[in-house]
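Note that one protein chain is taken out, while the other chains of the complex remain in position.
On to chain A.
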Amino acid sequence: MRHRSLLILTTGVTVGALTLSACGSRDEGDKSGGDETTTVTIGLDAPLTGDLSALGLGIKNSADLAVKTANKNKEVKGVKFELTSLDDVAQASQGQTNATKLVGNKEVMGVVGPLNSDVGQSMQKVFADANLVQVSPANTNPALTQGEKWQDDQKARPFKTYFRTSTTDAIQGPYAAHYMFKEKKLKKVFVIDDKKTYGAGLAGTFAEEFKKLGGKVVGTEHINPEDKDFSAVATKVKAANADFVYAGMEYPAGAPLAAQIKKAGAKIPTVGGDALFSPEYVKLAKANAAGDIASSVGAPLETLDTAKKFMSGYKAEGYKEGYDAYGGYAYDSTWAIIQAVKAVVEKNDGKLPEGDDARKQITEAMQDIKFSGVTGEVGFDEFGDTTNKQLSLYEVKKKDGKLQHVPVKSGEFEGGQ
């Protein structure tokens, strides 16, 4: 009888305590269950296969990390983000097809990408017509944001839907020109480009500034980016007696070109832009990459505290491919879209507006987005260009027992007052 009474009392108290506990879980469960969760899809376009896939996959993985972080942190209340990735194989026509496909998916509220400037150009109007915001982590051709007449002091923004987190070639090419002329004291250059929007544009800004400084362009050549045999060009470079080569192209052509120039007997450095700044460049050119120089957008990641968090997060996710040259910028591009969605949701009493209005409002919100990102303070100027205009030069040197790009100089565009 005594034991029975004890059992009754204990059971009563236990049930009471568990009920209180259960109330807590059920409340939260009810809350989340009661709230509607909207799925917002962020589109991504980059070369995920082919020669430039090392850069493209670094962009994709980094965007994926941003989406996972936003969902984990419940960055936007009531919104779950998803990423849908399309492969443009570094071709403008495929990029345009992908843009149309992304516009057709009504859940897509912003697009990250692409890598190549010519692909970016082919997508801009498609997105503009649909009011769908696009943030490129890697396009560097100035015309994309400032119009074709940007060099004639007639800057005009072509599309309000286009933004980028990377610095433009308007700074990258001239900065390398000053470095080679002033610090390396090399006065004669052979300029080679691949005739593409990015390569020809970058080579143009470099050569123009180099000549203004008093340097001499002793030869120019154009190559086909799909070629791998550049022996004829290498022979011309050797005969021209140049001090160095400026290569306006991407690493799949740039690395074998640099190696073949050295093999032809011209032991001179090859200098190029951010599309040569990849571990793949060193893998392809091997020992012949030593001494070559690449400029790239942004400050070296090891000098950015926020980048360290990104790098450890990337490692923890176990992505097979490295984040490469544009990973940090892809993360920031994705995060900018997430923040624009957040601004619109908060403005509309916790809900995303219906239909096309959501895309329109997100594009408008992007203009005022500001946050501390992986690559520094992220924001956009009146052209849609990043306000974070840092860039760095890297030389291929032996470090930690292997050849790799080592930072040699950094700069920051401070603008006027």
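Heads up, the rule we're going with is that contacts are C-beta pairs under 8 Å (C-beta built on N, C-alpha and C of every residue); 3 or more make two chains touch, one makes a residue touch a chain; residues count from 1.
The rule is short, and it goes like this: contacts and distances are computed from a predicted model.
For the chain of the complex excluded from view, the name given in UniProt is "Tat pathway signal sequence domain protein" [choices: "2-oxoglutarate ferredoxin oxidoreductase subunit beta", "cytochrome-c oxidase", "Tat pathway signal sequence domain protein" or "Peptide/nickel transport system permease protein"].
Looking at A:299, A:330, A:378 or A:396, the residue that reaches the missing chain in the full complex is A:299. The residue touching the chain not shown here, chosen from A:83, A:213, A:290 or A:406, is A:213. Contact with the chain not shown here comes from a single listed residue; of A:81, A:127, A:162 or A:175, that residue is A:175.
Within the complete assembly, residues 1-2, 5-6, 8-10, 13-14, 16-21, 23-25, 27-28, 69, 72-75, 171, 174-175, 177-178, 182-183, 208-209, 212-214, 299, 303-306, 308-309, 372, 376, 389-390, 409-417 of chain A touch the chain that is not shown.
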